[in-house]
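First comes the structure, then the notes that go with it.
Only one protein chain is missing; all other protein chains are in place.
What follows is subunit A.
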Amino acid sequence: MTDFTRRGLLQTGGLLGAAAFANLPLTAAAQAGEITVTALGGIWEEAVKKAFVEPFERKTGAKANVLLGSPPQWLSQVEANPKNPPIDVIIVTPDLAINAAKMDLVDTFTVEKVPNLADIPAEFTNALSGKGTVFDYGVAGITYNKKTVKDPPKSFKDFVDRTAAGEWTASLPGISYAVTPIMLMWAMARALGGSVDNIDPFFDAMKKMRKNVIFWGGPNDFFNHLSSGEADIGIYFDGRTWAHVDAGADWIDFINPSEGGSINALAVQKPKNAKDLAWEYINVMLSPESQLKFAEMLSYPVTNKKVQYPPHLAKRFTPWQEAHFPPYEEIAKVRAQWVDRWNREVGG
């Protein structure tokens, strides 16, 4: 009775296989007047297209193809093809940006090449040795369920003491999450009197809190912990908190601890030997108009000093001066020791 036949199935498979091979000529590198730029997925990609790609294409008449993925993937591709990089503009976390600069994989930013760089605070470019700049950032602070935490903690110290006292269950980033040594270990140690060279205050705090703490492995886990009631409060990002609020979860809120949370930034870099047209795209990325559009779509603050946020965003955004830019290079040197100590003393 079936309409399917073996021969038909094999023929269909053969035709589709042939179609795959027919795609082989598409392997050529991007044509002149085209560049490949990068974006994280979901709303991120939509924001990159609306805020950066569309104005760039309008202004130059060139085409920017958007590559989805993640910074380690893009840097691997650049590292494997340094003379002919398949990507012209990469967005990266500062730790990877510093590595790329050290490996001499990326070009130096100057105001001559990127005029809008003049409006970016020098701290964000100097932190990357001039080989890129930060274009948006978030702050890792305290996110909580307003229904179960009526009187939220205002500082890391208060958070630690009241978690230890069992006032709530806290959800913290686990050691498998790449940013944990920065957003939790360094930030909390610093707030409690420690530093990169003295991480003891963080581990002392964890010892006190451990029985009232659960861990999240990825940002979505944290939200699941709060929505399911497994946790009431935790360390999380401001921008993601606001995105959840805008999606209907109006029962959560965010506080930047009084000691200041850690800045979690994204930088833009241009691989060496990438097309010069990439400078034009980066200049558009750093323009006040594009930056504002990006901030409005993603609920994360941006770095151009000329950007004027609408009141509802200005109320949400933490000025970068009220948070702390992590010493990525120093943390990279002790990161393995911290992870080892976490595994022995904290577990989970």
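Definition applied: a contact is a pair of C-beta atoms (placed from the backbone, for glycine too) under 8 Å apart; a residue touches a chain by one contact, two chains touch by 3 or more; residues count from 1.
In this section, contacts and distances are computed from a predicted model.
Peer 1: For the chain not present in this complex, what protein name does its UniProt entry give, out of "HTH luxR-type domain-containing protein", "Response regulator receiver domain-containing protein", "ABC transporter permease" or "Glucans biosynthesis glucosyltransferase H"?
Peer 2: The UniProt record for the chain left out of view names it "ABC transporter permease".
Peer 1: Considering the complete complex, identify which of A:T36, A:T143, A:T180 or A:T318 is in touch with the unshown chain.
Peer 2: Residue touching the absent chain, from the options given: A:T36.
Peer 1: Please pick, from A:Q77, A:S129, A:S155 or A:N212, the residue that touches the omitted chain in the full complex.
Peer 2: Considering the complete complex, A:Q77 is the one touching the chain left out.
Peer 1: Spell out the interface residues on subunit A facing the chain that's missing from view.
Peer 2: 2, 4-6, 9, 13-14, 16-21, 23-24, 26-27, 29, 36, 40-45, 65-70, 73, 76-77, 80-81, 84, 86, 218-220, 223-224, 227-228, 243-244, 247-249
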